[in-house]
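Got a structure here, written out as structure tokens. Questions coming.
This part shows chain A:
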Amino acid sequence: MSVWDRLSAWFLGLPLVHPAAVWLKAHPDPAFVILTLLKIVFILFVFLTVVSYLVWAERKICGRMQGRFGPNRVGIFGLLQPLADVVKLLFKEESMPGSVNKVIFSIAPGLAIVPALVSFSVVPVGPGLAVTDVNVGLLVFLAMSSIGVYAVVLGGWASNNKYALIGGLRSAAQMISYELAMGISTIGVILLVGSLSMVEIVKAQAGWIHVFGLPLPGWFVFTQPVAFLIFMITAFAETNRTPFDLPEAESELVAGFHTEYSSMKFGLFFLGEYSNIITICAIAVTLFLGGWTWPWHWLPESLQFIWFFVKLAVLVFVFIWARWTLPRFRYDQLMDLGWKVLLPVSLGWVVLTAVVVYMRMPR
Partner candidate 1 sequence: MIPQDWALLVSALLFTIGVVGVLVRRNAIVIFMSVELMLNAGNLAFVSFARALNSLDGQVIVFFVMAVAAAEVAVGLAIIVNLFRLRDSVFVDEINLLKG
Partner candidate 2 sequence: MVPALFVGFSALLLVSALLVVLHRNPVTSALFLVVAFCALAGIYILMHAEFIGMVQIIVYAGAIMVLFLFVIMYLNLGADPERGAAIVMRRLVGWLAGAIVVAQAVLLLAGRWAIGPAGPPLDPSVGNTQALGVLLYSKFLFPFEITSLVLLVAMVGAIVISKGRGGKPNSSPDPSPEATFMGAGDARVSPMLRPGDSITPAASIAPAGEESP
């Protein structure tokens, strides 16, 4: 029984006499909507806290990698820095260039963060700890990652600035190219599980497997190493992070698609980038690193979400690590890698996985 189920059972079992509560008990549909909204608010709160501390972690790690301290003035270890950043962003002057398309210019930053939040709703953080478990969960993620292109393209186009436009168009081409390899790299996992539901995918990774006699946790990273590698590379490209940060390459394009943005609109783009990192790492953890599962039973079921966050932290660290160590790709190298290496390799890996699954099928 999941936490949510327990919570709703507790709520429905309460001897409430308030008319609103009585009405809710009698009407399951609105009760469902309200309960889901509460879940969303809770997950949103956790998510945004994690995102703001991701920014802090990035600055801290970057500082250490460059022999600096990073933020250490606001609070102990600079832990209140995210708060200070948000306050600063809110109080900055909001400027809008004269000849922009105002509506599109304003909705683009919102579009940057919404897809990341929506696709996080299908990620099971712990046993039963997901906003929803739909039977097309993985497709929800792929759909939302394809919607994510709009923020950058529209932001770049609406700014009416050549650097922004080039950044936006670069990003559109980049995200479309890498989305293919990303989608195909997940097919191997789907083949092994036989379901698109994220909870089923995690459950399939519990326990131990033996690879050439070697006992390993049943995580798909061990059976699908190539797919995991491709997924991570494309994840870098999808989130516009170094070494694929061509859309905002500061040495060529000023700041790329968000050149003209300021104040909280810039803040939303910023938040959107880090939300995308968290979401895509959460998906990678779910697909390849076994979600909340751990090979040993060290924790009771209600605390297993800790493993999820441990794995998430490792992957997020890899993202930050890569950003501060790797140089940027050139545009033609980026396209070559996407179309001539990742796509054929992921297709070949799908064929290989399919053959293995077919051979092992009981007949």
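FYI, a residue touches a chain if its C-beta (ideal position, glycine included) is under 8 Å from a C-beta of that chain, and two chains touch if they have at least 3 such contacts; residues count from 1.
The candidates were selected such that all candidates are chains of the complex that A comes from, given by their letters.
Since we're looking at a predicted model, the values are computed, not measured.
A.B. asks: Looking at 1 or 2, only one should touch chain A in the complex. Which number is that?
C.D. replies: Candidate in contact with chain A: 2, the rest do not touch it.
A.B. asks: Can you name the residues of chain A that touch candidate 2 in the complex?
C.D. replies: Those residues of chain A that touch candidate 2 are 29, 101, 104, 134-136, 139-140, 142-143, 146-147, 149-150, 153-154, 157, 162, 165-166, 168-170, 172-173, 176, 179, 194-196, 252, 330-332.
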